[in-house]
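Missing here is one protein chain; the remaining ones are kept as they sit in the complex.
A, B and C label the chains in the order they appear, each numbered from 1.
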Amino acid sequence: MSYNLLKGKRGIIFGALDENSIAWKTAERVHEEGGSFVLTNAPIAMRMGQINELAKKTGSQIIPADATSEEDLALLVEKATEILGGKLDFVLHSIGMSVNVRKGRPYTDEKYDFTVKGWDVSALSFHKVMQALYKAGAMNEWGSIVALTYMAAQRTFPDYNDMADNKAYLESVARSFGYFFGKEKNVRVNTISQSPTPTTAGQGVKGFDGFINYAEKMSPLGNATAQDCAGYTITLFSDLTKKVTMQNLFHDGGFSNTGVSQEVIEYFNK
Amino acid sequence: MSYNLLKGKRGIIFGALDENSIAWKTAERVHEEGGSFVLTNAPIAMRMGQINELAKKTGSQIIPADATSEEDLALLVEKATEILGGKLDFVLHSIGMSVNVRKGRPYTDEKYDFTVKGWDVSALSFHKVMQALYKAGAMNEWGSIVALTYMAAQRTFPDYNDMADNKAYLESVARSFGYFFGKEKNVRVNTISQSPTPTTAGQGVKGFDGFINYAEKMSPLGNATAQDCAGYTITLFSDLTKKVTMQNLFHDGGFSNTGVSQEVIEYFNK
Amino acid sequence: MSYNLLKGKRGIIFGALDENSIAWKTAERVHEEGGSFVLTNAPIAMRMGQINELAKKTGSQIIPADATSEEDLALLVEKATEILGGKLDFVLHSIGMSVNVRKGRPYTDEKYDFTVKGWDVSALSFHKVMQALYKAGAMNEWGSIVALTYMAAQRTFPDYNDMADNKAYLESVARSFGYFFGKEKNVRVNTISQSPTPTTAGQGVKGFDGFINYAEKMSPLGNATAQDCAGYTITLFSDLTKKVTMQNLFHDGGFSNTGVSQEVIEYFNK
Partner (left out) sequence: MSYNLLKGKRGIIFGALDENSIAWKTAERVHEEGGSFVLTNAPIAMRMGQINELAKKTGSQIIPADATSEEDLALLVEKATEILGGKLDFVLHSIGMSVNVRKGRPYTDEKYDFTVKGWDVSALSFHKVMQALYKAGAMNEWGSIVALTYMAAQRTFPDYNDMADNKAYLESVARSFGYFFGKEKNVRVNTISQSPTPTTAGQGVKGFDGFINYAEKMSPLGNATAQDCAGYTITLFSDLTKKVTMQNLFHDGGFSNTGVSQEVIEYFNK
């Protein structure tokens, strides 16, 4: 089902790795809604993905860029506006990675080189992306910037490790930059706090299956899928949400405001 | 601009008083998007409004109902599904009134008969509406229920008086009923926390002009208008937000997450 | 262990039912810390309790009062200041009851007479208490008013029923009245959001044992007990927290900011 919600709109989508990615589903959905975009990912991440297939399917070009590099980002923004033929209306930031998690370091035994790297990739990169867009004057008025996040920024999920702190930083960047982008350019910035999602990245987290099972039982509407998230993101890119900014929006079937569900409490009644 | 976002969807819209009302703008917008609905308001409120004009314009019928009366609501739900030819997909609750405010009673000198009345009309009515819908089995799966609220539920705005407490109750009802409506019927329930809006009702609040001026200066994107709110509500009624539930969603140009703006702080620099 | 934290301070304690009550433990603790107070409870609730024993032990007088009655409250405030020999420094509101819960009405089938009664007793009573104190000018500067609440005000716990909405209203009243009491009288008003506690009242809630077991496993420090709560309340009555106001303070061993614990997730890993 398409509504032409993004007809004529241009953007950049970060982080489409493979067909399980939220960014991948969003790219497909944006295309259906009439938007055009450039796909980007870190050179190293792209070797692992099937991003060419997505580019073909959506008539998009791919511009590799390391989201921690100011130079790469400046070039990306310049090329994207050139390719798309004008300033941008939407940007999706869907980037996250913890070296501590990958290397199996517990939260109470972080290796700080790993911590710095994960923070740079997962959190500071969002500031870098926006600063590149801001300095280049690359966003159209009433454009929309969205980053994906997770509720660990508010409450502790032990296996989520230092990604919790990275997401807290990311959400703060959305507010802080959203203030200036709003005031000076009428651009909105928000984060979507998504249900745990079985993406290729998500599945790497220890105990992920148990957790997704728990979240499903806790959420009155069940977990939101990557496809659901793509739909929600579309509304935030559309002209219907022009005055929503600096918000962290839970997209999680009600998990965030459920203290406990009947199904979960039954495990503890015996 | 129409996207056919609500094609074939049916609903009830409470609270369209006159063309300044958010509910009025929403009704117009729903109509543009292909939705059909019944308009309702308290018999006493309707005499003051121009609701017939809106009904004509949108091809809707009007069913007067006192939202504090279980009988009226049961009848409304029954008639609405009959008139619209099926179960409902969306409901807007836009009802609020404080007798203490109207009679000029300060928050520290409430008359409790007034308090009870205002709470019943502004807050408990939302429970009554949902209970009527729930008992009648009148909502379609993945239907969407929205109530309008204000940030006074989180932070004190002295002139907002007991409406703050009513809105806190209303938002809690959204979460509580949203849990059961989600779990058992796959229906979502949310509140939109809207910028101060110069509706006929809003303008009655003491010091409203100063306040709206302040909010405009505090909000990076400026205050959200009634028309903006109608657009946002459309997204929550659409199929693109199926997994958003039990949320209070700020629609306020960024006011809620702005500690202070540069424009406001200048008043205090001298 | 006593610190003389409340030496010379006077107050009123609502809601001591029996030795399991948080108010009972608080009364004992206040007495140890050198504070003097009047005990009060609804005439009907007092017949069930052993409040005389507590009065004797703490050298206190008992003044029965229905906390929904303006007359009773006015009289209580007058007598309390008379008995204690001066204005008040602290007040504890520990009152809550849902008729819907007692009568086994589910949240989706509330009887609204019950709802109104429960709201009046559990939520509006806090406003009534403060309005009585305010009008009588009965609080000393830098006095402290505390009400007990529960996290169901923020997130849904299905068996908590309409008490969730009552607690949301109560917490809003704390903020709203806290604003005026702060601005005009330098009095602070806060709520403590306490772990589920096996009081005589709490134990009446359906599925309470399973829930308290779940909460224990979710809280990194375990559930806070009634005795713990008494200690925390003492700090809020003391001169060490003079600038804390309009806050809802979680006292729950970390439950509120734990997304899931390792112990809980293990149930879902199989």
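Simple rule for what comes next: a residue touches a chain if its C-beta (ideal position, glycine included) is under 8 Å from a C-beta of that chain, and two chains touch if they have at least 3 such contacts.
Keep in mind that this is a model prediction, so the values were computed, not measured.
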| remark: Checked against the full complex, the residue among A:115, A:140, A:241 or A:258 that touches the missing chain is A:115
| Touch criterion as defined above, residue of B:152, B:174, B:221 or B:234 at the omitted chain | B:152
| remark: chain A residues touching the chain left out here are 70, 107-110, 112, 115-116, 119-120, 123-124, 127-128, 131, 134-135, 153-156, 158, 161-162, 164-165, 167-169, 171-173, 175-180, 246
| Interface with the undisplayed chain - residues on chain C | 1, 3-5, 175, 178-183, 186, 188, 195, 220-225, 228, 231-232, 234-235, 238-247, 249-254, 256-258, 261-262
| Touching the missing chain, which residues of chain B? | 151-152, 154-158, 160, 207, 209-211, 213-214, 217, 256-262, 264-269
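Simple rule for what comes next: only the chains that are shown with their structure count from here on.
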| So, what's the distance in Å between the C-alpha centres of chain C and chain A? | 42
| task | Find the geometric centre of each of chain A and chain B from their Cα atoms only, then give the gap between the two centres in Å, rounded to an integer. | result | 30
| note | chain A touches at least 2 other chains through residues 256-258, 261-262
